[in-house]
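Omission of a single protein chain aside, the complex is shown with its protein chains in their original locations.
What follows is subunit A.
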Amino acid sequence: MTAAAREEILRRIRAAAVPPAPEPPRHYLRHAPGVPDEDRPAVLALFAERLEEYGAEVLRADRPGPAVARALAEHGARSLVVPDGLPAEWTADWDGEVRTDRPPLGKAGLDATDAVLTGCAAAVADSGTLVLDGGPAQGRRAATLLPDLHVCVVRAEQVRSALPGALARLDPARPLTFVSGPSATADIEMIRVKGVHGPRRLAVVLLD
């Protein structure tokens, strides 16, 4: 059935006889307006500003341990899930319970954990976006979804000015999650409510 459908759809497409289209122009900016990638202080300042605008918390630090501990303590987290292989230094200053996601915690186990701590694969200043790709220090997608607080450690060199620079550094074969601020909805009278199904709180530790 599906083979016949396939042939029929492809035949209809050919029969529509759409004329060739010209090569698309690409005259848009490859960085945030006025913020080229080379201007690192401006890129990082924009990243922090945009994150905060959408209700994420930004902690700028020169090493991760104390900032991570501060973010977790501020939100009253008592349990934390971390992906296998996360640098021990990241949680060294925190005295709560650390659950490593190996063997994988079940859905209920993740749901019952207060916070998750990860790194990221890339970040975008223009839109205040973190990108997770399941690579080192990031873990699988479910682990960054069910706990209510996500603490993400971003290294300064991972932040690109705008989306084009980040996309070029990502591998589409991996499952990617682009996070721009905490979960939100505007479905009720277009009033923005922070926090629906994903983590309701997002804290970013930005390492300069």
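In the analysis below, a residue touches a chain if its C-beta (ideal position, glycine included) is under 8 Å from a C-beta of that chain, and two chains touch if they have at least 3 such contacts; residues count from 1.
Basically, contacts and distances are computed from a predicted model.
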Among "RNA polymerase sigma-70 factor (ECF subfamily)", "Iron-sulfur cluster-binding protein", "Phosphoribosylformylglycinamidine synthase subunit PurS" or "Pyruvate dehydrogenase E1 component alpha subunit", UniProt-listed name of the chain not shown: "Iron-sulfur cluster-binding protein"
Selected from A:61, A:184 or A:207 as touching the chain missing from the view: A:184
For subunit A, residues in touch with the removed chain: 1-3, 5-6, 8-10, 12-29, 33, 50, 54, 104, 107-108, 111, 124, 126-129, 134, 140-142, 145, 162-164, 167-168, 172-191, 193, 195-199
